[in-house]
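What follows is part of the complex, with its chains left where they were.
Chain nomenclature is as follows: A and B, assigned in order of appearance, with residue numbering initiated at 1 for each chain independently.
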Amino acid sequence: MSDFPTNWGRWGDGDELGAVNLITDEVRARGAAEARTGITVSIARVTTPFPLTGGPMASTSAATTAVQTAMLFTGFGAPAMAEVMIVTTHHPEVTHLDAMGHWIEGGRVYPGVDAADSSGPTGVRHGAADVYADGILTRGVLLDLAPGGRLDPGHPVTGADLDAAAARAGIEVLPGDALVVRGGWSLINAGGQALPGMTLDAVRWMHEHGISVYAGDIGDARPPLPGEVPGALHRFALGRLAIPLIDAADPEELAKVCARLGRWTFQFVIAAPRIAGTTGLPVNPLAVF
Amino acid sequence: MSDFPTNWGRWGDGDELGAVNLITDEVRARGAAEARTGITVSIARVTTPFPLTGGPMASTSAATTAVQTAMLFTGFGAPAMAEVMIVTTHHPEVTHLDAMGHWIEGGRVYPGVDAADSSGPTGVRHGAADVYADGILTRGVLLDLAPGGRLDPGHPVTGADLDAAAARAGIEVLPGDALVVRGGWSLINAGGQALPGMTLDAVRWMHEHGISVYAGDIGDARPPLPGEVPGALHRFALGRLAIPLIDAADPEELAKVCARLGRWTFQFVIAAPRIAGTTGLPVNPLAVF
């Protein structure tokens, strides 16, 4: 893999934004120009929290642990209801952003920081998700790999697949674009079948096209794709190309809207809660038309 | 107060959106038209989590409990770092959205649902924050009540204050706008002084101007304002007018950008994590210019 391209050092030794640096003022304006009607579609999964209670008050089993909530006692006759939430951010049930600090490659975090200088027991000091506090806004493109259906189980997604989808949509992917990929799968809906996944070839395609951020329902395959580099998306797109990933996105509704409008580009908006010092955050990516 | 206007019933008996219904297609497009450069500013506080650890690993004291994180052990030599977050959403340290289900007035939740039908031990069934899953996008206006400074302690914010700020900015507030208010205060920075707060008169102004969502660093005063209805913003703007509130917003940076650009309007974007069944969610409101 030593010949695989890298973005370590491309934007300086202390950079924390990674490929989001590709979103120049011109790119940003191109994104804003896509928002004409203000109509928006969420690209996030619906995460239904499991209540942190049990027995007489609730079920004794849990379907998931991505988010748990406990409704709080706010006082007898109190006018407000409230809750506490427990969020395990990097869970496949919740759409979330992976920041640079999430990934360690050879003991180092992009762009070469010693892991022990990036992460400690009290949180993340380099490459935390709040470096994107002012949002990530750019043009988004949806590449639907299986319009109206889903990819075959265990399908290895290649650059050719991405090119074919772009051709079907009649769009050209440009540097700084957010790439949204739909394959019709998720770890949750796989029902024990082999997940499709991104290959190293697809990651190379992302590099060649200057992708600034990736969001998709296709990630790294489980089990790993036979004959392919395992974990290509996280190891190479996030770890080496410094492209922040939106894991567990859900572009189903987006695909329907794009098909209906005949438009496969839109303003892409990420506005993660401004919580400092974490490796990731739950997000609700929006497509604005 | 019986003559105070109400929006209960205005958008039907089962409505959950409240004043966000004022964001019509035309209003939405007006908001989109504000986004020309794509330059964005966050209107959220920086929330620095407190680590859920102690003793040899960290401090034994906590400055706040809005968000706590625990860095997880992901395995010896594991390539990924991760954490779990505990979020007490309605905490003044974290910018968050109050949905309709947060507020009970006379045993009922907007627009008249029995509180027991809205909230239970396992979460919110009516008026949860995820009704805004596709985002809240509209035109935003910043009314800076104390340019370059802060309001007097305990200042009662009235409709006249809001009119004066609009006049200073040379803008007209229109139905469906998101109202962002800056007064230079927060529960956290008050240092024991009396907080300024919104009066019932200001809430009436919001109704007359058709405000769809409120975000500000001025909320309900603590202690209550002498001679004023206590909790006017939560009880009347949220509870009766069904205007979702963004509590603990931080418009400091926004005010600087508006002053520099000489523009006090922008596209206002809320993209709360798509977590179902809660009374509120942490958000990062963005102003897009």
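We take it that contacts are C-beta pairs under 8 Å (C-beta built on N, C-alpha and C of every residue); 3 or more make two chains touch, one makes a residue touch a chain.
Keep in mind that what you see is a predicted model, and the values were worked out from it rather than measured.
Engineer: Tell me how many copies the full complex contains, given that 2 of them appear here.
Structural biologist: In total, this homomeric complex is built from 4 copies.
One rule holds in what follows: only the chains that are shown with their structure count from here on.
Engineer: If we count contacts the way the header does, which residues on subunit A are in touch with subunit B in the complex?
Structural biologist: 25, 27-32, 35-42, 44-49, 51, 53, 57-58, 67, 69, 71, 78-90, 94-95, 101-105, 115, 118-124, 130, 133-135, 137-138, 231, 234-235, 239, 267, 269-280, 282-286, 288
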